[in-house]
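For this depiction, one protein chain was excluded, whereas all remaining protein chains were kept in their positions.
We call the chains A, B and C, going by the order they appear; numbering starts again at 1 in every chain.
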């Protein structure tokens, strides 16, 4: 029943509910001597903060983090780093009248089945607010990786059926959707507007690139790099599919097509997505995630209450229209946690 | 560097190389009093044994298992169950002349990078023979689940571009490919014949159904049921994509389409694939895997040797043409291990 | 390098330094539905609070705890319980001038060797203030055990050479030393007075009794109940010896003396201390700990600085004269954590 900790060497525990007093994380195993202050963490939290794109909830949280331990005179000491963010703009009233209904697509039913009790306010522990702890921890991991020349990039491949046709990394930060195709981003914007008006929500595709990884990362046979990345990504609320490299497409390839030939300069293709037999090959690691639409919508839906009686529900509250783009820093953080942990396990970071 | 153990309560460690003396597993945490004898394990090992479909290697192994501990008078005692299978038909000669070359699509390069040394005979630890330990352990887990009315089914959705058009569970065991569409199975057979002749290999799609799960299984937020299943599946050698429920397709759905409405009789659809917020919902758990073609092919490929010098390689040896169907019992075993572990963690099994 | 988490099912992570902003813990895996409010935790924290016996530091901390997550409407929800206590009366000035000296008997040298950096203020992470997180978590575990009829008692067998001659449990709470012999407690008081005047410190002996345990608790062969209790106790700052049952004395016994004969009414003696082959036998679990004197003393000591140069040090600051009695609630808390974890692992608690 204790599932809130991830990592072996770089170990992260998150805690907190959407409408409780605060959310946060404890990072244990961060090497000593790493430069760290709250601004490093704050920068990443600001990326996932609500209210920056049209897709976002109108809940207003400054999400200011406090580092409560593990840092002394601007450097980590090797002891646990506790990071806390207070919840301020929680409005539980909107949830009061649906507290006995199971919202379709949400974890209400499954949490109730598991625990027999749940904090129904704002999704409780299943809320996206839980990811604050992940993003904060990912920011610390990111500092470690930065020093090793490892970079994680994440962008939106598709949103509500609108696909990026170009992969222009310069464009990614120039639009609110993290899309590497500026024109597609405009079309996404229009799509969001339209869906919002209809009270509906949309899904999309997200891609991650991890560059600078040494070959040799990953522990066969159950703690493989691809296995751990898949777990980290599938464990993000809205993700229903994880692909590595050519991913789904390998089903239709022949061996002579899918094998990545090698030459003196390196691999001649990257269908493997940078991972062979669960261990990094030195090529770019490529991941693709399918993100389901936000389940909270303004359209009436058929459901049951906690006693099994049929009911109709409209999930008001202040909700995102899509988990994209706010899921981007979360996916990036999870990738960083996995990589930092494996780097430490392999002693590629001292 | 210790990645050969999976599970927390139902903990499995596999060991062994393709051309070493033996392969096996140790299962720790199996509840006492479970009826178990070697025949239960043998039945599952026979399913993954080489030589049963045209896709298979011609290596001939009887793969007879011995249970060395943890069972007394036909019942488990709660102590570790050690299962061993001797390697008999290993022919290392075929590997001797390519031992310094990195086979494209294989783990040679990544293992070399990680360990600086590797048993090059038959793929060593990265060989499919390692899955014997998984399948043996899965057979034990399966006994536990059977007593709880939980059933795992696995079948081939597509092979080398040939797709099953029907999901006839009766048909699955009537053809060598585990295909739920008898006609498609014939076409698959023709496809295999053709690819084999060309010295090439093919990939495909596999689907798993888990029925009988209680709602409430899965530990938020990092040991979720979907995260653990994704890790288990992506950690199987040839798998490059894992989907749950509607999977990849959710990217194009709207919330009003992807949400599974509920009525007194249960869910009215199953886009969630039986998992909500990482916890089972009581609906069927549905997983889909994309399986890459076997990287060993008879066609010359461009590669490098361990010193980085360019070379051409033909990977002879005795190889499967596709990981399908032999991957089916492996995927099934991994699913059983994850479920058994979560059932014990949740105390749904005493 | 991540060693701040203990337990498998009832998993506790502590964080925080003596002179940082706060200290605390996260408890993951506490079953849902347990009655819990801050007062339950506060009661235990008050027992370890400084300033209640002559042995204690004059640091004045109210040590008021806040529960930040995992509790809803007075009951646990099964999600992580985050508990925080702010540090208020930290005075780092006293440490400023000895920050480059290794205090004898303290962890200064070993922490420096491990991390190359340390928060020298008040002992940093090696301070007794870290135990606040343990005691808070132990209070939650204690609630669980209380409902199962399991009671942990702890008392002072000896202090500064003064030994309890009686084991009168009524007397334990009637004196500031937790001594089961009221007369001995008076002699302990005189001893403390005398040692304090001399600027010195003293050690002692502590005993724990765990009653109400079912037979069958403990996981052979490496997670035995006695092994886990020994680890928990030896991991408390000042403890240098752990005995179970007859303990050290078994070395001089014969088998015919040390074996506990059994009759219909139970065991006829308890040399085993309630544990056989690492598993509880149903008899009272008995543990004995030797506690070393507080290393901070007012008497000049010979030492070296971080560069290895010889120096003389007087460790001023506000220190306890003995870890007893403040170590009593810490040892009790650690015992509760071990028992709660094993009860959950064995599914003796649902």
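What we mean here is this: a residue touches a chain if its C-beta (ideal position, glycine included) is under 8 Å from a C-beta of that chain, and two chains touch if they have at least 3 such contacts.
Because the structure is a prediction, the values reported are computed rather than measured.
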item	value
Option touching the unshown chain, where C:84, C:276 or C:327 are the choices	C:276
Absent-chain contact - pick from C:47, C:284 or C:345	C:345
Where the missing chain touches subunit A, by residue	8-9, 79, 220, 345, 347, 350
Interface residues of subunit B (partner: the chain not displayed)	1-5, 7-11, 13-17, 20-24, 26, 28-33, 66, 68-70, 72, 75, 77-82, 84, 114-119, 124-125, 344
Chain not shown, touching residues in subunit C	1-6, 14, 102, 104-111, 113-115, 125-126, 130, 158, 160-161, 195, 200-205, 214-224, 226-235, 237, 240-264, 268, 271-273, 275-282, 290-297, 299, 301-304, 308-310, 345-346
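Methods note: only the chains that are shown with their structure count from here on.
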item	value
Most centrally placed chain, judged by C-alpha centres	A
Chain located farthest away, centre of subunit C as origin (C-alpha)	B
Subunit A and subunit C, separation of their C-alpha mean positions in angstrom	39
Chain centre separation in whole Å, for subunit B relative to subunit A (CA means)	27
Mean-CA-position distance for subunit C and subunit B (Å)	46
Interface hub residues of subunit C, defined as touching at least two other chains	8-9, 79
